[in-house]
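Here the complex is missing one protein chain, while the rest keep their positions.
By written order: A and B. Residues from 1 in each chain.
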Amino acid sequence: MFLQDLARSDCIVIMGANMAENHPVGFRFVMEARERGAEVIHVDPRFTRTSAAATRHVPVRAGSDLAFLGGLINHVLTHDRWFEPFVRHYTNAAVIVDKAFLDTEDLDGVFSGYDPTTGTYDPATWRLPQLEERDKPRSNPATDPTLQHPRCVFQVLKRHFARYTPDLVAKVCGVPEADFLAVANAICDNSGRDRTTAFAYSVAWTQHTTGTQIIACCAILQLLLGNLGRPGGGIMALRGHATIQGSTDIPTLFNLLPGYLPMPTADSAQATLGGYLAEATPPTGWWSNTPKYMVSLLKAYYGPAASEDDEFGYRHLPRIGGDYSFQRMVPMMLDREIRGLFCMGQNPAVGGQNAKLARRGLATLDWLVVRDAFEIESATFWRDGPEARNGEQDPASVATEVFLLPAALTAEKEGSYTNTQRLVQWHDRAVDPPADTRSEAWFVHELARRVRQLYREEGGPGSEQLAAMTWDYPTLSNGEPDLDAVVREINGYVVSDGAPVSGFTELAADGSTACGCWIYAGMLDRDGVNHARRRVAGGLADLEWGWSWPANRRTLYNRASADPDGRPWSERKAWVWWDETTARWVGHDVPDFPATKPPDYRPALGAGGVDALPGDAPFIMLADGLGQLFASSLKDGPLPTHYEPYESPVENALHPRRRRNPAAIPVDNARNRYDRSSGRESPFPHVLTTYRLTEHHTGGGMTRFVPWLAELQPEGFAEIDPVLARAAGVGNRDWVVIASPRGSITVRALVTGRVKPLTVEGRTVHQVGLPWHFGWGGIARGPVANELTALVEDPNSLIHEGKSATCSVRRASDAEIAAAREWSRHG
Amino acid sequence: MAEPCHASPGTPVGFLTDTTLCIGCKACEVACKQWNQLPADEPLTGRGLSGLSYDNTVDLGAETWRHVSFVEVAAEPSVTHGSPVTAWLMMSDVCKHCVHAGCMEACPTGAIIRTEFDTVFIQPDVCNGCGYCVPACPFGVPQLSDEAHIARKCTLCYDRLRGGLEPACAKACPTDSIRFGPVAELRVEAALRVEQLRAAGQGQAVVYGDTRVGGTGGIGGLNALFVLTAPPETYHLPAKPALPGDRAAGSYATTLVAAAGIAAAALVALGPRR
Partner (left out) sequence: MTTRHPSPTRPYRDVPVIHRAHWKWLVILYFFLGGIAGAAQFVAGLASLSDRQRNHRTARIARLVSFFAFLPCPLLLVLDLRKPSRFLNMLRIVKFRSPMSIGSWTLALFGGAATASALRETLGSEDRVVPPTWFRAALELGSAAAPALGVVLSGYTGTLLAATAVPVWAKGSRWIGPLFLTSATASATSLVETVLTLGDAPPSDAERVGHLEGICSVAEVALLAGWLRSVAAYDRPLLRGEAAWPFRHLTVGAGLALPLALRAFSPRLPRPARTAATVLGTGLTLTGGLALRYALVVAGAESADDPEATFRFTSGSATSHPPEAKLASATRSAP
């Protein structure tokens, strides 16, 4: 869904996000909804600015989100509140699961296929029958439209969540039954034909070892309630920061190519383009077009020289053989596998999990390039960091050569933002950057040109790859590369005449088109006019404001806003519908469905691609066009299961023998120890959660150095509840020492009733909130919160667990206070 | 939500700050400082963490012309039991641009004037730093700047108004909690809003800035109105302030009476009889 659409929601549940604080501009639409009478529920460990604006705040233990959502699913199923026609037609509820599949409920916390030695799953038993297998009449049917078959997804789901009762929710989450039921009733009462409920989440769902499954859990809930693809309904994925959506679309991620094409692996099956495409291309659904997008991408990369005979240059692409996420990069630096690092728009000395280890990694590099607007901590760690101050590491012994290069700010360069709702908005340069400051585009452009020149002259491993790459962006008079040329390449063009394509449906697998990112195709019109520059508000979807991928659609899968027959579910919730007279899908948005495929379309036997999907299968990106209540593509199970965070003060009430996600990926390092204790006697008895404030941005590089922002939150702090403060013998603004197995920090306590002790499993659990913006540089300073956090990964997204860990809290000694004061005084 | 309003001379304009829509983002504070090029509060040697909820600028002052206060409301004001917070009230405070302004009456130099937009404006080149407007304001708005030693406060972005723009704070507010427009319209809007809030069970909702609350005692109402949902004092606002200048006449009169008394005493003490 898109942000403006939240204003049409009848109920908004914000969970795993602090939207008012971190997405204040988009939050205006939540306020609009509230003013129109919508229920706004904030489920969060702390009472934040979002809670203040909500109609209801439900305090919850950090790290227990999945149990809460599972409870809602169970409530919907046991009270028959699910949206029957939606579930029947638009989800895979009827598909029958393999006989060999065993649930966590059968195996006490693991699914079938688990290999305890590697901590990974073999998903063979989770695989659902392919689309072409489903319609074949067999003695052993693949679907049961009555949803009664004991092995159909619907029944499996029911059994899986049966134990997620309000009582369990209370026990695990610390949420009283009445509060839980109020939320459950609110979302049920505000779902169905005439009403829709939206969920909004952000990195407080992703940053868990079960992060992907938490989101999957919400998707299941919204599918059951019929809240996807509909106005005011959906799951609003609030991105962590500006244009991070853009940098996953055209990714800075190691395992993706632009447009969510998988990165080729070193696996021999993907040695050839044919092999790669065979693995990456499903026979049915929209992704059956993968060859068109991949070949067009290769044409964009390798230019006219890329021919079919040469597999369009596929052999030049790098291959991955493992995990190269940030979590892994740190140990790789320590092992000298990585020797040089470009740090652009990131401040790992502060923002990296287990920041001390991250700084050790940086100190092991041969060279480090930091491009930023200010002299951030990642450029000064060797001189001013805690290790240099406490004598742990003599600055002279750090061999890393650090290059600090000044980076232009938004207004000093042109470019685009792709925001949280896939909306691309172009911005011009307002002023020239000062002195030697340059844009990212300039830097990357010059780097590519010069490195290529160097390899051309001197040769070396990889020189062939570099030589094969096209890099012909014209340079403007100010030295900047011509971004129009970059946009033209991203948008895609016909190779023969260079004319921009007007959409990805024009892309071909024969090398006649080139496209840098297929989902952005159509951002330019045929005359090369950039739609991302548009600023015309109007209509329910603001279709003339900027440009939204794919194909300027604002709500994905919006076919689901109409019933199976193509009529709106209700007048009030009309969005996209089938128009009999013109025999087309029409509506307020760009229909996310083949424009002329009628609702009653049934595929011919043996049809492939999108034609294999019937006229009432809205989720066209999926191979069967159906919403997945049971998802076999995830690494840690086809159904979401509650596990405790990697570090937790309590045992797993659901599966006492499986406390943690069995597929979570730890990072083994002597300096990355985990708290494996639990219970009252634990040395780290409290829940620690880290977060951000409105006033600062991530590692603080853009804000802590700016006086106007620094004065608003001038110093690091920890939010603790009054009971814990009393127990620790501290008052408001007093200094406390917060420790985890990785380290400890001395920080001021902000004692507030906004943080509430919870009763979990019959005992009181305190939560400690710690903003992670602060460091030793800039004007607003404070200890680095990430000294405490651990490197550990969600197996699907490879994202760390920043939102729940354990810690201890005690009053700081005079010496510690003196050291902390010294710390915040000068860098 | 509202379209931006352009001020025209002769029509009084002001603010309507609806606290029920405020999300405490402080964009108004930053936009104000940026547009008016006001320095941050002692950035490096400042007071640091105030401990006052999320409010670290604490007060309006010579260099802070918009200030968001954060009031944590607990069910029971008891620390020992954890007193969970039930509401977190945020209010973006600003100069009230009083219809009869205490600061303006107090100003001996004529530096403080009413502009063509009916806003109260301190002319920096006329102000001589006597500082009398400071205690004369019943809302604690103007303050002497350390550096220039002249009184400073919100100008209601006079320069922007002249240029056909709305004030920076209203422009920056993401939720339209700060509305800018003709005061007459804002008064109607505020009244309607309060009616709506009361109907929705917010019994204490009130317009702060009419002649019943906030703009009382000869002030004649405020051109910067607020919608509150708790007693004004909760937001650190005086409920029924009065115009200080109204007390001058009485004071002069009693002084003259005293003078007459002394004169009589002198005639007795120094007179020819003795």
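Everything below uses one rule, namely that contacts are C-beta pairs under 8 Å (C-beta built on N, C-alpha and C of every residue); 3 or more make two chains touch, one makes a residue touch a chain.
In this text, all values refer to a predicted model and were calculated from it rather than measured experimentally.
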| item | value |
| --- | --- |
| Absent-chain contact - pick from B:V30, B:I122, B:A136 or B:V207 | B:A136 |
| Residue among B:P9, B:P108 or B:G163 touching the omitted chain | B:P108 |
| Touching the absent chain when the full complex is considered, from A:G119, A:P141, A:P666 or A:G731 | A:G731 |
| Absent-chain interface as seen on chain B, which is shown | 20, 47-48, 50-53, 58-59, 61, 69-79, 83, 86-89, 102, 105-111, 126-132, 134-144, 149, 196-197, 199-202, 204, 216-217, 229-231, 233-234, 236-242, 244-248, 250-259, 261-263, 265-272, 274 |
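Assume only the chains that are shown with their structure count from here on.
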| item | value |
| --- | --- |
| Centroid spacing, where centroids are CA-atom means, of chain A and chain B in whole angstrom | 44 |
| Touching residues on chain A, where the partner in the complex is chain B | 20-21, 24-25, 27-28, 31-32, 35, 47, 49-53, 59, 693-695, 707-715, 717, 721-723, 726, 732-733, 748, 750, 752-754, 756-757, 779, 824 |
| Contacting residues of chain B [partner chain A, same complex] | 1, 21, 23-27, 29-30, 33-34, 39-41, 43-44, 46-49, 51, 53-54, 56-57, 72, 74, 79-85, 87-90, 174-176 |
